[in-house]
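Here is the structure we will look at, set down as structure tokens.
The complex is shown incomplete by one protein chain, all other protein chains being positioned as in the whole.
Lettered A and B in written order, each chain numbered from 1.
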Amino acid sequence: MGKILQVENLHVEIKTELGRIQAVRGVSFDLDKKETVAIVGESGSGKTITVKSVMQLLPSTGSITEGSVRLEGKELTTLSEKEMLKIRGSDISMIFQDPMTSLNPTMTIGNQIIEVLKNHRKDLSRDEMKRRAIEIIDLVGISNPETRFKQYPHQLSGGMRQRIIIAIALACDPKVLIADEPTTALDVTIQAQILDLMKELQEKINTSIIIITHNLGVVANIADRVYVMYGGKIVENGSVEDIFYHPQHPYTKGLLAAVPKLHEKTDKLFTILGTPPDLTDPPKGCPFAARCSYTLKVCRQYPPSFTPFGNHHESACWLHDPRAKRMINEVRNAG
Amino acid sequence: MENYQDLPLDLFEKAEVNLDEKEHIAKPSLTAFQDGWIRLKKNKAAVVSLFILILIFLFAVFGPIFSSYDYAKTDYHHTFQLPSREHIFGTDQFGRDQFARIWYGTRISLLIAFAAACLDIFVGVTYGAVSALAGGKVDAVMQRIIEILVGIPSLIIIILLMMVMPAGIGTIIIAMSITGWVNMARLVRAQILKLKSQEFVLAARILGTNSRKIILKHLIPNTMGVIVINTMFTIPSAIFTEAFLSFIGIGLSEPRASLGVLINNGYQVLHNFPHLLIYPAIVIVLIMVCFSILGDGLRDALDPRMRK
Partner (left out) sequence: MGKYILKRILYLFITLLIIITATFFLMKRLPGTPFDSERFSQMPPQQQKQLLEKYGLDQPVSVQYLKYLNNLVHGDLGVSFFYTGRTVKDVIFGRIWPSVLIGLQAVLLGLAVGLTLGIIAAWKHNSGIDYFTMVLAVLGVSVPNFVVAALLQYYVGLKWGILPVAFWGTWAHSVLPSIALSFGATAMFARFIRTEMLDVLEQDYIITARAKGLNQFQVLMAHAVRNSIIPVVTILGPIVVNLLTGSLAVESIFSVPGIGSLFVESIKSNDYATIMGLTIFYSAFYILVVMIVDILYSVIDPRIRIQGNKDE
């Protein structure tokens, strides 16, 4: 069993002025060694909150109400903050969406890398830390590492800053790297470079990656498996091939249909009508029921459970239920 | 997990879908001011402050009328009286009723502050708007003038003016306004410049809306917030300046009363009769605190950039 990270039945609530948001409602997923898993969904689907709770970096108003997160079998949700500090940045590290704001503007690049080493590699001397920092700046493909070491973030381009953020995240050879929309804020040409860099470094340091994105192109480029999230729940998961070529859930189908295709001439873009559900008062049944084109009465009342489609591909939708198929056939026959 | 095996079959019929429901917009649309007002109402401290200010305002206007004493009438048989049923706040060294004097003084202080604020608005908004709308060389020259004026420590200039001009309420108002409008002018100019470059004004222009309409429909309503907020801070600062001038002895003079004159008076006899200082001090502090809280509340409510 090479499972490096296992998340089971995770529930997260966030307190706001408008009420308690049930941001994550029973999410389970796992990650193999050296595997790259993508969590896909639109904004507000709870994907960022899910990975932040893995790191236990939820805002002070948020809390895990149920579920477990295990790193190599070790439960993280019950760890004290002090024990968690040893894991963050060392066993699990995280990179964020916007490289322009994710680095401290008043601290040199070098010091921001050394800061991680100081916390997790106490065996290193000050000089060794500096050498290691320069080495890793070089590793993420930035030229003149010695000069960059002394520079401030604003002296670097967005793409270079994201490389530095990756350098910080990988400084202690983490087992799991969580990347929250790592390419969204970058130019398209730079996006590919960053993804290539992540793949290359994954090979070098044997890390597993969770990548969060709403960009299916990124998924196709980097991921082995995909989890599709909607309304705080996982609605479908499977290998990249399964998700792209045999999607089962209406939401996944909608997402794929919404990607404009180069070879098809059309004047219309397909969109999924409506907005995601209000998670302060989440729908009783399927979260997608309100926007789905195939909604059944049952969808609004009962949450669907997963139906397996072989080879770790499963989808949570009432349409997969044999009774639904029977009804559809009946209607078709009657019509 | 619940057992869904025995769900009735008719649940698996196609549900009716209301397309409007999908495109439902959750919030009714509100104008900036309605929106701001709703936000302000949620801020309890600001509402309480507004209420106290209205109360003080009413006392300042009607207080002296209800009092049976005249603010300037001396009574040498009843000097330095402690608060009693006869004189709610006691009497001063000339036997004048403190209650009547405090509310009269509040009235004068508020009058000076409001008048100064109005002058600030008039001069500042005009200057800022002209500067921003004219642009080019006019704007450049006007900005250089502002840059020099902000460098001048205003209170020193006010003191000088107070010495040169004949003592009186008008002098204080003018002296404070001579330096006071600069801030307003800068804020208004910045706001208009910001608006001018924004898409909706550009859109209005492209659609052929004339300049007058753009100014009336877009620029003025969207600059109101800045003006209101800034006024909420100039009023207490004017009240403070007046009190300060009177306290160091170059503001209003006896028998006229303002909160500053009263505090100065009270300070002279503080060692024996602290109530003569404390009551007017409480009024001035209340006014300043309430304006400060209300100003903060308004800024949070009206200024979308400050919203978290």
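Convention: contacts are C-beta pairs under 8 Å (C-beta built on N, C-alpha and C of every residue); 3 or more make two chains touch, one makes a residue touch a chain.
If you're wondering where the values come from, they're calculated on a predicted model, not measured in any experiment.
Touch with the chain omitted from the figure is made, among A:R25, A:K47 or A:H120, by A:H120. Among B:A243, B:V261 or B:L298, only B:A243 touches the chain that is left out of the view. Screening B:L9, B:L82, B:I152 or B:L216 for touch with the missing chain picks out B:I152. Counting over the whole complex, subunit B has residues 147-148, 151-153, 155-157, 159-161, 163-164, 236, 240, 243-244, 247-250, 263, 267, 270-271, 274, 277, 281, 284-285, 288-289, 292-293, 308 touching the chain that is not drawn. Although one chain is not displayed, its contacts with subunit A can still be listed: residues 55, 57, 81-82, 85-90, 93-94, 96-98, 101-107, 115-116, 119-120, 152, 154-155, 165, 168-169.
In this text, only the chains that are shown with their structure count from here on.
The distance from the centre of subunit A to the centre of subunit B, each centre being the mean of the chain's C-alpha atoms, comes to 49 Å. Interface of subunit B with subunit A (complex): residues 1-2, 4, 7, 9-15, 17, 19, 21-24, 26. Residues of subunit A that touch subunit B in their complex: 273-274, 278, 289-291, 293-302, 305, 318, 321, 323-324, 326-327, 331.
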